[in-house]
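Shown here: the complex without one of its protein chains, the others still in place.
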């Protein structure tokens, strides 16, 4: 038995580790560092119907133990992704989770219908939480009703299971989770970035051209852990968690909080070898801690509430 | 002219710097380090009607560039604060902002009515945003209607201007700000802590006995700056800003974002001399940058939107 | 007076598995009055790690304006692991001395004091023992550790008085807990002083309930100076439930039976 393997709706993962959307492009760059088949899955960069240049630069700014970004969903558009990026990725033995973004319900539906037919796309991730473009779906991500509706409509057209990526910039993320569960979501991914801002000390102007950006990295981990802890105890949906993962112990934390798999975002920039290093360390932890399976850790933090379904392969 | 002096409703501040509530007790401990009369004001620890022990320990946990706390509004209760803490503070020439907490509307009203009569209490800070006690007012802090109502009722009984402390754990902090403005608030203080959690690596259990805690420190500064930037452009109320201030340049950032004064929380723990050091550095900045007044910096980040009322003394 | 000072690293070395000895120099040393006080150490400038670390004063060298602390590196990525990498010549920012230590004048010349330490609770007993012996008090040390490789300062304590070591796995000294050693002691104890993990403190307080004693508490801290209420403990015999003591500023040393361990 592979003690790291995990079965989630649509996804047979060799291990619970995958790069987070937007932090790994479409895989090409990181393929110079290691064999992408080592990964549990790959969450590719948000794809929209048309090609987008995204926001003006500067697009990133560093903050204490974190970074802000406002890339603005730059991507080559659905057709190009279908014709080039996804076929290129078929050389690797790794399931692809396609991050889908748009401005209107129709955008999401159109992209989902097409991209879910690609042979290596095993699940969709509905990005209803991008804080960096006015028309980037954040409206869907902050209103439970709209989110439920969007999920239901995408489910109708998708050939593969649908995960919904939740925004932390809400009063109750649990309410959002329950809404998309009702809408028929197969899983949750969380969290997207927190909206933040940094000013230039001298001029007082925002450093990022878009003014605000999304905060990621270790700074947000306590917020993300809390949200995973809350949501995982309230829904039956599996959670792919993310936010500030730097090493295998952070992964242990997310599983303990109730996640079933974990994505690595910003840390890829800090260390391009982060994902395979974490996977290797997880194997060691499983051995040293004498776990039958890594998901023995799932929900450890819940205390006496008992366990929900796990997702061991 | 004192280029750091600031006039806000009820408050004549020698300078824009004050310790944040809960991070300075009732001043006694820090009075061993410097003369409290140097401060712009003091935001004292939340006071409730009855004495409270607060939450079990551990009550704090460190995170990347931040800390979690779940003190749980421990305080000696209104009578003791009126009889001991506030009279002791009259030896200093510094206005006191009394942080008021409670579980019910009546609690807030009762505490506000009494504490606002103390001679050195020049303003109230309604804590409707403490994330660490179930009955700690957070319900008031996430629902605009309740917040407006609470503000209006407290305004009826308070002898001094009322500031409302906003929670960042909401979908729209601007909506909350506008609601309490409608309720008659004289000013805003923001932000309180973000709800977060840290797990013990070995056991997977939450480190803090209360499980979740409030995240403070430099990690949250980008979120706080963004919120001050947003809210200050939408309301006419003055903002006392806080979140991760470590030095005078952080203060410059908050003023640039649109705040009129700044509170220092967690940094007092890191450096008990933080507040006087920042005040001294601000004097230097005013000189070096050749500012007529520190509030020349106010709202610099807004771009072409023009300036609102400033609050120079 | 509590001061804040950049103190110079005079010596810094590993003395047992994960255990380091750090000696710092600076005039702040002159403020240190009683054994059992602690300092609050800022490990790097900037925001990471953010909070200071409370570490006991292990020995004080007034003459050279320097003091020593012993600390355990708690894991990779921890603040103490970063601390352990700082070299001689660098400075460390210290806030202290903090809290109230062990009173040394409660015992007279010729009386016998029992000093019971567990793990990283052992260090503050060293300065205490030096003070007691210099007053002519007879000291008996019982020091408990997990296993042989984390034992430290055996010689130093032995030089001051009778010293028993207990290890949980029996790899050194008596197998078992410090209380197992206490059980076998056949002397009259006039007072005890103890520092270590809470279960040990409770066991010692109970076992020596007939004797006056002092207990040093540990608690996660924010400010270290009494302002944040992170480090409170309940008070024995309090019915209201609202009475409390702050470990940082009312303690860390309390008379036995005062606080709930």
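Annotations for the structure displayed:
Labels A, B and C are assigned to the chains in the order they are written; within every chain, residues are numbered from 1.
In the analysis below, contacts are C-beta pairs under 8 Å (C-beta built on N, C-alpha and C of every residue); 3 or more make two chains touch, one makes a residue touch a chain.
Since this is a predicted model, take the numbers as computed values, not measurements.
Only one residue in the set A:14, A:52 or A:211 touches the chain that does not appear here, and it is A:52.
Screening C:46, C:75, C:136 or C:170 for touch with the missing chain picks out C:46.
When the omitted chain is restored, the residue from A:189, A:246 or A:301 that touches it is A:246. When you scan A:110, A:271 or A:296 for touch with the missing chain, the hit is A:271. Of A:161, A:183 or A:217, it is A:217 that touches the chain left out of the display.
Mapped onto subunit A, the interface with the missing chain covers residues 22-25, 28-30, 32-33, 45, 51-54, 57-62, 64-67, 69, 71, 74, 76, 201, 217-219, 246, 266, 268-273.
Take subunit B: the residues that touch the chain left off the picture are 64-65, 247, 249. Interface with the hidden chain, as seen from subunit C, comprises residues 46-48, 77, 82.
Going forward, only the chains that are shown with their structure count from here on.
Of all chain pairs, the one joined by the greatest number of contacting C-beta pairs is A-B.
Once CA atoms are averaged chain by chain and compared with the all-protein CA average, the nearest chain turns out to be B. A centroid comparison over C-alpha atoms places C as the chain most distant from subunit A.
If you average the Cα atoms of subunit A and of subunit C, the two centres end up 46 Å apart. Per-chain Cα centroids separate subunit A from subunit B by 34 Å.
Along subunit C, residues 47-48 each make contact with two or more other chains. In subunit B, 64-66, 201, 217-219 are the positions where the chain touches two or more neighbouring chains simultaneously.
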